[in-house]
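Yeah, one chain of the complex is gone here, protein chain that is, but the others are all in their spots.
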Amino acid sequence: MTIKTEPFILNMGPQHPSTHGVFRMRVTLDGEVVVDVEPVIGYLHRGIEKMGENRTYTQIIPLTDRLDYVASMTNNFAYVLAVEKLAGLEVPERAEYLRIIMAETMRIASHLMAVGFFLNDLGAMMTPVLYMWREREKLLDLYEMVCGQRLTYNYMRIGGVSQDVPEEFLPALKRFVAEMPGFIDEYDQLLSQNEVLLARTKGVCILPRDTAINTAASGPVLRASGVKWDLRKADTYSIYDRFDFDVPVGTVGDCYDRYWVRMQEMRQSVRILEQAIAQLPEGEVCARVPHLLRPPIGEVYGHIEAPRGELGFYLVSDNSIAPYRFHIRPPTLINLTALKDMVIGWKVADLIITFGSIDVCLGEIDR
Amino acid sequence: MTTALIGEQIAKEITEVFPDAVVAADKAAVVVTSKSLYQVAEFLKNAPALDFDYLTNLTAVDYVDYFEVVYHLISLKHNCSLVLKTRCHDRDRPVVPSVVNLWRSADFQEREAYDLMGIIFDGHPNLKRLLLWEGFVGHPLRRDYL
Partner (left out) sequence: MTLLEQFRLWLGGIWPEWAAYIVPAIVGIVVVLGFVLTLVIVFIWYERRLLGRFQIRLGPNRLGPEGIFQPIATAVKILLKEDIVPAKGDKVIHWLAPVIVFVPVLMIFAVVPFGERAILADLNVGIVYVVAISSISAVGIYMAGWASNNKYGLISALRAVAQMVSYELPVVLAILGVVLMAGSLSMTQIVASQSIPFLLLQPLGFVIFFLGTVAEMNRSPFDLLEADSEIVAGYHIEYSGMKFAMFYLGEYGHALAYSCIIATLFLSGWQGPLLPPIVWLVIKVMAVFSVIVWMRATLPRLRVDQLMSFAWKGLLPMAVINLFIIAAEVLWLSEITPWLMVAVNFVFAGVLVLLWSKLFTLGGGRVEV
């Protein structure tokens, strides 16, 4: 006698403790096994692309802050790089180094939050989050010293950065960089060989290499699947070619590899920071750029390696003070294309942690 | 450093295989007709010397006379990039073939272009609105919206 079963649709709605924002998934479940996943987005759509067409190039910088609000510095960085490429502007040395310092500290802060909340989704009741928050708070204090803001920095400008760092910044940063490897070792010791973590994440929800490339995954998700593609090395921008760092690459592409790649990237960021602090020159921090910048007619696609993946800006200029078209290439929306592949056949709990390991931020998905 | 391939050279290579595909080519980009877009894309993906397996970005721009759909392609193996464009001049019903079968990353990006610009991608399995709600009327990113 066979028991009649039917799959049911569970709505993991916009309000859910683990959807990292207002994200909705319509999950078709057969018992505990996921049969189908349909992401529904747009709950945070603010029309940033349309707004960009009515604002000058400098006025768009605060808009870019609010894309991936967890890692605002890299959003600013990507945008001003694109505009500088379009207008052909040179950036002073000190500004370049300051930008790299901000970008790499931002990468550490973003990965701390990503790993912490990945473990929170696994069920370790906020303990890893609070341990990692201790370091993230130090970084947010550094940012407050520099630009007065803790979340949406609006620090970079076209042609440099908005203001120089105060005196207490560098000693505080040096202290942070000196202690950070010890803290990453502490997290490693607590987490990486934890039986339950290994049982929950090893071999779970694998993203094969070919699928990752075909769905244009980027960032730690792509590198965990075994593709050694990091824009800081492959398409070097700013002054990354002066620093010596490795690109961690995973082997299998399961949730554990995505977690492991992020931990290793934090170590590499600390390496870059040590070199940048040592090489930081004096000088001015912003080039002289006209107040209402009019780039020549043309278009540009400028992309950088943001903590979540490849963040790109496509700008079309018609020689006026505002861009003709302002398009944002969101890393996490495109990483989500592979969600269905990864999760089918696994259970509800695995769906949640896979979603956490992709590390989305709704601000940039919905724009 | 990713080499940005010169549009004119790639235009020559494409014209060898598909004689009437290329409409225009300059240093940065290659513009092809929308009818031949799928074949050209397939050629760019599968040709061993080119091997463009990574579709980074898919956008649509509204120049008032025509719509332009822009594809940014990258070849991971050869570390080079290319910009492929296509134009459609029909404002009421702009149709472009979908490249989802070649690069799955186009899935959400084509849906977004349909949602915000109104460009219909022929062959997309699930062309629904992505960012705006289902009953929304109009396509906000067009130049004549508001």
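Order of writing sets the chain letters: A and B. Residues in each chain are counted from 1.
Throughout what follows, a residue touches a chain if its C-beta (ideal position, glycine included) is under 8 Å from a C-beta of that chain, and two chains touch if they have at least 3 such contacts.
The structure presented is a predicted model; accordingly, all values stated were derived computationally and were not measured.
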Discussion item. Considering all chains of the complex, which shown ones does the missing chain contact?
Written reply: A
Worksheet item: With respect to the chain omitted from the figure, which of A:Val33, A:Leu89, A:Met145 or A:Leu170 is a touching residue?
Response: A:Val33
Practice prompt. Sort through A:Met25, A:Ile41, A:Leu119 or A:Ala224 and give me the one touching the missing partner chain.
Written response: A:Leu119
Worksheet item: Which one touches the absent chain: A:Asp65, A:Glu299 or A:Asp350?
Response: A:Asp350
Worksheet, complete the sentence: Even though one chain is not shown, subunit A touches it at residues 8, 10-11, 16-18, 29-30, 32-35, 119-127, 130-131, 134, 194, 196-197, 199-200, 203, 344-350, 352
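As a working rule, only the chains that are shown with their structure count from here on.
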Practice prompt. Can you check how far apart subunit A and subunit B are, centre to centre, with Cα atoms defining each centre and the answer in Å?
Written response: 26
Worksheet item: So in the complex, which bits of subunit A are touching subunit B?
Response: 41-42, 45, 47, 49-50, 211, 213-216, 227, 229, 234-236, 298-299, 301, 303, 310, 312, 314, 316, 324-325, 327, 329, 333-334, 336-338, 366-367
Worksheet entry | Sites on subunit B touched by subunit A in the complex | 1-2, 28, 53-57, 59, 61-62, 70, 72, 76, 79, 81, 83, 103-105, 107-109, 116, 129-133, 140-141
